[in-house]
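A short write-up of the structure that comes next.
Only one protein chain is missing; all other protein chains are in place.
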Amino acid sequence: MIEGRQTKSHLNRKLKMGMIGGGPDGFIGEVHRKAARMDGKIEIVAGAFSSKPDKSAQTGQDLFLDPGRVYNNYQSMIENELKLPTEERIDFVTIAAPNNLHFPASKAFLEAGFHVVCEKPMTFNYEEAVELKKIVEKTGLVFAVTYNYTGFPLVKHARHMVHTGQLGKIIKIVVEYPQDWLITKLEDMGQKQAMWRTDPDVAGAGGCLGDIGTHCENLAAYITGLEIEEVCADLTTFMPGRRLDDDINILLRYNNGARGILTASQMCAGNENNIKIRVYGEKGSINWIQENPNYLYYYKANEPIQTLRRANDYLCDAAKRATRIPTGHQEAFIEAFANIYNNVADTIRAKMLGDEPTELENDFPKVQDGLNGMAFIKTAIESNNSDLKWTKMIK
Amino acid sequence: MIEGRQTKSHLNRKLKMGMIGGGPDGFIGEVHRKAARMDGKIEIVAGAFSSKPDKSAQTGQDLFLDPGRVYNNYQSMIENELKLPTEERIDFVTIAAPNNLHFPASKAFLEAGFHVVCEKPMTFNYEEAVELKKIVEKTGLVFAVTYNYTGFPLVKHARHMVHTGQLGKIIKIVVEYPQDWLITKLEDMGQKQAMWRTDPDVAGAGGCLGDIGTHCENLAAYITGLEIEEVCADLTTFMPGRRLDDDINILLRYNNGARGILTASQMCAGNENNIKIRVYGEKGSINWIQENPNYLYYYKANEPIQTLRRANDYLCDAAKRATRIPTGHQEAFIEAFANIYNNVADTIRAKMLGDEPTELENDFPKVQDGLNGMAFIKTAIESNNSDLKWTKMIK
Amino acid sequence: MIEGRQTKSHLNRKLKMGMIGGGPDGFIGEVHRKAARMDGKIEIVAGAFSSKPDKSAQTGQDLFLDPGRVYNNYQSMIENELKLPTEERIDFVTIAAPNNLHFPASKAFLEAGFHVVCEKPMTFNYEEAVELKKIVEKTGLVFAVTYNYTGFPLVKHARHMVHTGQLGKIIKIVVEYPQDWLITKLEDMGQKQAMWRTDPDVAGAGGCLGDIGTHCENLAAYITGLEIEEVCADLTTFMPGRRLDDDINILLRYNNGARGILTASQMCAGNENNIKIRVYGEKGSINWIQENPNYLYYYKANEPIQTLRRANDYLCDAAKRATRIPTGHQEAFIEAFANIYNNVADTIRAKMLGDEPTELENDFPKVQDGLNGMAFIKTAIESNNSDLKWTKMIK
Partner (left out) sequence: MIEGRQTKSHLNRKLKMGMIGGGPDGFIGEVHRKAARMDGKIEIVAGAFSSKPDKSAQTGQDLFLDPGRVYNNYQSMIENELKLPTEERIDFVTIAAPNNLHFPASKAFLEAGFHVVCEKPMTFNYEEAVELKKIVEKTGLVFAVTYNYTGFPLVKHARHMVHTGQLGKIIKIVVEYPQDWLITKLEDMGQKQAMWRTDPDVAGAGGCLGDIGTHCENLAAYITGLEIEEVCADLTTFMPGRRLDDDINILLRYNNGARGILTASQMCAGNENNIKIRVYGEKGSINWIQENPNYLYYYKANEPIQTLRRANDYLCDAAKRATRIPTGHQEAFIEAFANIYNNVADTIRAKMLGDEPTELENDFPKVQDGLNGMAFIKTAIESNNSDLKWTKMIK
């Protein structure tokens, strides 16, 4: 069950969080806030929620923030927060603005000494990601990328099963993420989310690929620990006039010889956020489905199917730590998101106290994961543009 | 989507919450806190978390509370909070202590002028419930009972479907709540939850009946609006030596002629919190299952089954208000609990501002619902002790 | 896998089957024929398919029968078949006519020396059933009642699990059979099936109770081997003007102390033939659902749910014998029905060869099962008419 460092801490207060993005037009900013609030370890004290001053102010007011700590851009936020006494200023910042801001904002906060939580995809392009990794390593600060599906307890247990050999050698991975939210051309109807996510100048070179294809890539990597070696990508834009891909079908070859299929779409009617993964090994296979996330299906030849359920004693420690309530009462998306915040918070707190975080605390996606995502986007686009079947993954 | 009164409020702060119970041995107290935190409208500022001072203090420290506002019993909490300036003292209290404390604590807080959120079953016995209802009515304060399953968006939509006639006249209700947590005799092994919940001096006259049978009774009432007229109960204690029932099977007759089956158990191996309800009408029927709560199955003769999903436009306003994130990403138990807190918070805020809450804000279980639960417990036990098939429901 | 006595038999031919009922207005007669044909052990050679000569003749022609062996009633069938050489005449008869014919036809065929397969409910009333049992015992002929749900492989394995103690002592049974086919008043629209099944002069005293309630009673008995001791029944006719019950809710007490709920309905919108059963024991529980019949769900506290699947090595011999094709390819209703015919055929063949059938061959519902069904109908109606909660089961 969720617990943490506050119980043994001399740092007798919640961590202070600032936020870039998360204004009234998006949804993910408020998810970050709910996730941050859930376990009572974090309080939101500052934000630059929108580039429009009235929108930023409105969000600040809704959050009952001190108006003096509601900013219009990340630069002024850094400048002003640094003027506050150490105990009052933010301990870390969350960056939930569109993709093209991820790198400059992350860079600025890191260089100013703040820990960072950053939305995915981590940067606008691969080159920024390479540079960001160097900055993180140089500063030694905590940097998390919110590949939030890694926060589900049963995903953590899936990883545990692979790593403890319960599936044998992995031979095949099928990971999918069908959505339908762009089956109508929302970007022409003034929907802000759709506008920036289909705009290559803001979202980067990948559409569906960048937004949800990277979730697939990361989920498979988190669970299996395998690395993609070669990619064969067929990227499609089904919606006439759309500027980025909205459907991807990719064959994969992994470093251990395993084969993979990665498919995602924003055009699959009736699919909401239907990310799911199947991992097949020589001894067993597993199936996890985000829309029913507290169950993990485990298959072996000539044996009954096993359905593992959240919060049971037979799950691994990482799954247990990611669990708040007893069996049968579901935990879901916000709780999974909160598991990233919980681990980030305890890791930051450990650092602030001069401790090393435990392995369980340190379990959240990091800058290398973000970099892998950007490499995947770049490689898939190269593959799509190539006549050759296989394109080597950028390392 | 969740929004609220803070945006238009002159009361420019979070509501202040105190808590009775919720110490380290239980789980529901922390659920209340997570639910209260979720939407950023409430902050926990005081508590008497345990009758053991060290345990109460420990919980207060874990929550980063001012030690001066961590108490050892509800009486001292009331006394001290009343000494604080109005703007600093708690606005409302949550009572999450064992059942026998619900009435005296609720009574004391109400009479001291505080709004109250109380766990179910509302009181130790029916007579207390009758008296409590009078006190609530006299004080005019907000009083909520956390029948939390009413907080799920699809439960709200189920109610909407019944009330808008989409099922026609209701003819049959089947509501079930199988658990297995008492299939071993935990009360003999020092498990605190099991000890008090199987002790008639603390839990009251109903075991399984009081703890989860009342959830069934309330869920059916919330969705259908029907009243039970007659009860035919077979209550069983399967575990040798257990002092309260651990399995109940009850036939019901409703005020419109509908028939019902209500069954619950703490002895059903492999069932976690498997509360589910089916409502059958002359034109259609619905099925809701708590362990997969974001789906509502709608059946009509000679038509495809419809699966309604959370967060879609076709759902009713109450369901939409009870929704935080887009389709496909699940919301679950804590969010449903938070929906009660969200509505309670907006209703309290409205009262504090001299407004009337809206119908959507005012949607949470109240003292009459709590009283109905206590009447159901009493009637079911009378029926079980009777040789006659039907026992009239106490009104 | 299905095999049988023909391989070792000196009786080198298919068994010859006659049929009473099964004309063009019903559906169950053709199900019997498909089931009988499936395994190549039985050929249909004679029938009195309808009391209307033209309808009987038409069915005979559709089946490519010798017109000389198509009759207008069971009496002439018996008379004429007895005139044929032993090797040509029917070996057994299936009675698939309305309920009021079951007894006189069964009696006549048995007394003429023919084995009998009879539809359920076995007779028009309890008294006939008592008499029929005596006749069967006196003649020593094979008599089967087509409680066809006992033919499913996973039902057989469920029984095996109970009988080998995998569930521990059984404490609770919940068995349900909701349908919706009488939610419109088909009996007023000329639908033949609905007309006779709602007519107490043809169907007997039970409507829903007799038609599908008895399936529930039998399924629970087949799986658990327990006997009902006491019944508390609430029988309802929801459709105005209908002459028999169309919805039943019954509490049960079994001879080992187990409690039960048995509910069935013809008024549950959107339910087709949704018979399902849950059996709870002190060590584990199982769940079987006819509409997805090749899966059996097995639950134990603190363990993953197990889903057992048809045709796997881990199933019991009776389940394996009831299986024709490998895993993953479903077998269903007709195959389950055919399993009764397969066992009946091998049992008849054994008798014809002077052998004893094996235990596996002899696994089909018999006259005692039919009698239990009639006792259940009679007892449930008595209970419904009583003010007392519990009515003793007729023995």
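Letters are used for the chains, namely A, B and C, taken in the order the chains are written, and counting of residues starts over at 1 for each.
By our rule, contacts are C-beta pairs under 8 Å (C-beta built on N, C-alpha and C of every residue); 3 or more make two chains touch, one makes a residue touch a chain.
Computed from a prediction, not measured in an experiment: that's the story for all the values here.
Among the residues B:T237, B:Q306 or B:S386, only B:Q306 touches the chain that is left out of the figure.
Check A:A112, A:M195 or A:C232 against the missing chain and you find that the one touching it is A:C232.
Contact with the omitted chain, checked across C:E79, C:E227, C:E291 or C:E356, is made by C:E291. Annotation: of A:D25, A:D199, A:E229 or A:E303, A:E303 touches the absent chain (contact as defined above).
Of the residues in chain B, those that touch the hidden partner chain are 298, 302-309, 312-314.
Where chain C meets the missing chain, the touching residues are 6-7, 12-14, 27, 30-31, 33-34, 37-40, 44, 58, 61-64, 179, 181, 271-274, 290-293, 309, 324-335.
Against the chain not displayed here, chain A makes contact via residues 167, 171-172, 174, 178, 180, 183-184, 232, 234, 236, 238, 247, 249, 251, 253, 259-261, 263, 265, 267-271, 280-285, 298-301, 303, 305, 386-390.
Convention: only the chains that are shown with their structure count from here on.
Counting hops only between chains that touch, chain A reaches chain C in a minimum of 1.
Among the remaining chains, the Cα-based centre furthest from that of chain C is the centre of A. Comparing the residue numbers each copy contributes, chain A and chain B share more than half of them at their mutual interface.
Look at where the CA atoms of chain B average out and do the same for chain C: the two points lie 45 Å apart. Centres computed as Cα averages put chain A at a distance of 34 Å from chain B. In chain C, the residues touching two or more other chains are 298, 303, 305.
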